[in-house]
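Just one protein chain is left out here, and the rest sit where they should.
All chains are identified by letter, namely A and B, in their written order; residue positions are counted from 1 within each chain.
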Amino acid sequence: MSLLSYLDYAGIALFAATGALAASRKQLDMIGFLFFAVVTGLGGGTVRDIVLGRVPVFWVLNPDYILICCAIGAVVFFTAHLVESRYRLLIWLDAIGLSAYCVMGAAKGLAATGSPTIAIVTGTLTASLGGVLRDLLANEPSVLLRPEIYITAALVGAAVFTGANEFGVPLYLASGIGALAAFAIRGGALYFGWTFPTYRHKPGRHPDEVM
Amino acid sequence: MSLLSYLDYAGIALFAATGALAASRKQLDMIGFLFFAVVTGLGGGTVRDIVLGRVPVFWVLNPDYILICCAIGAVVFFTAHLVESRYRLLIWLDAIGLSAYCVMGAAKGLAATGSPTIAIVTGTLTASLGGVLRDLLANEPSVLLRPEIYITAALVGAAVFTGANEFGVPLYLASGIGALAAFAIRGGALYFGWTFPTYRHKPGRHPDEVM
Partner (left out) sequence: MSLLSYLDYAGIALFAATGALAASRKQLDMIGFLFFAVVTGLGGGTVRDIVLGRVPVFWVLNPDYILICCAIGAVVFFTAHLVESRYRLLIWLDAIGLSAYCVMGAAKGLAATGSPTIAIVTGTLTASLGGVLRDLLANEPSVLLRPEIYITAALVGAAVFTGANEFGVPLYLASGIGALAAFAIRGGALYFGWTFPTYRHKPGRHPDEVM
């Protein structure tokens, strides 16, 4: 199995675990765990396949992906209480999943269209949509709205992979450095609290209109 | 018209009615009723068709589905005040719609792929997504986050239909018992207050991190 296939399964499995952890934070029942694991694990890749015109989508062609997500949901249901901080575990698993998923997304976008721009966009979308869907369904504040470096990590990972590929770097190496680049940025942001300068409001005449 | 076709129209019409009832609870105008009726009635089936690669989706091929949803939205606009408890009506219509929709979704998944796993997943997704979309757009707490048996009913209905089909039970009979199984479970959960054991938090060292 190639490194890309490993990244594919790793990204899906890790996002599925974050979905199940979100379900544990909401104290759902077993079926709720499975639902969140499936939607979070497969959501980003589903949108990627659809916009690229690769339908039926990947998990319809290979139902193993669904079974993997369900198995992970069940394992988390029975083991999540062993973890000291489920939230910290969730964000770190999410960081590794993001790194794997952004490279896979870029690779599929590149294979389908040959366009580096599309590869970067599908990589970024793929890696961030699973978490966005999870937060939306769990009714938690989306990571999009926190002043954190999240989408940027996916964007850089996808761009590094795509750029390395354009320069003729072998696929397994390009995948590896793309995933590492994404993880270095997201992990650094989590560990050191890195942020970008955010938009600063200079109040106009009606500041009450600016929420 | 076959029993499956009846279930198809029934599921769509009932979900459209629940969408319009949600619009009535938000005191929207007539167009808001039509929008919620269309999105709730057609949402689940739209996602089902897209992931299966059956595009253009069903209501693009047959616009009658849109007109049915609009007609129901209009009827609800003028009659919802006659109902004593619109919320109770909504959840019971939703229960019947769920039962019809999960069998239809499984039947379409089976027809498109031949895979029982996919049939069960598309049946479950189809039946639950309309209500999830309705709650998301109406900014109400999603049924996903309530400790209720909801997705499970769709899952069982889809599985019973798919299993019966595998064992050679005729289509109309498999459809009927699948829908009845789903309704028995969802109806029982509503009437008797059945729930599953939910995940119970055993606090770790930082309980404030666990929301």
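One rule holds in what follows: a residue touches a chain if its C-beta (ideal position, glycine included) is under 8 Å from a C-beta of that chain, and two chains touch if they have at least 3 such contacts.
On a predicted model such as this, the values are computed, not experimentally measured, just so you know.
Interface note for the absent chain: among B:L3, B:V57 or B:L171, the touching residue is B:V57.
One of B:A10, B:A23, B:L52 or B:V132 touches the chain omitted from the figure, and that residue is B:A23. In the full complex, chain A makes contact with the omitted chain through residues 50-53, 55, 112-113, 115, 117-118, 121, 128, 132, 136, 141-142, 144-145, 147, 149, 151-152, 155, 195-202, 204-206, 209-211. Looking at chain B, the residues touching the absent chain are 23-33, 35, 38, 46, 50, 55-57, 59-60, 63, 66-67, 77, 80-81, 83-88, 136-140.
Throughout what follows, only the chains that are shown with their structure count from here on.
Distance between chain centres (mean CA atoms), chain A to chain B: 28 Å.
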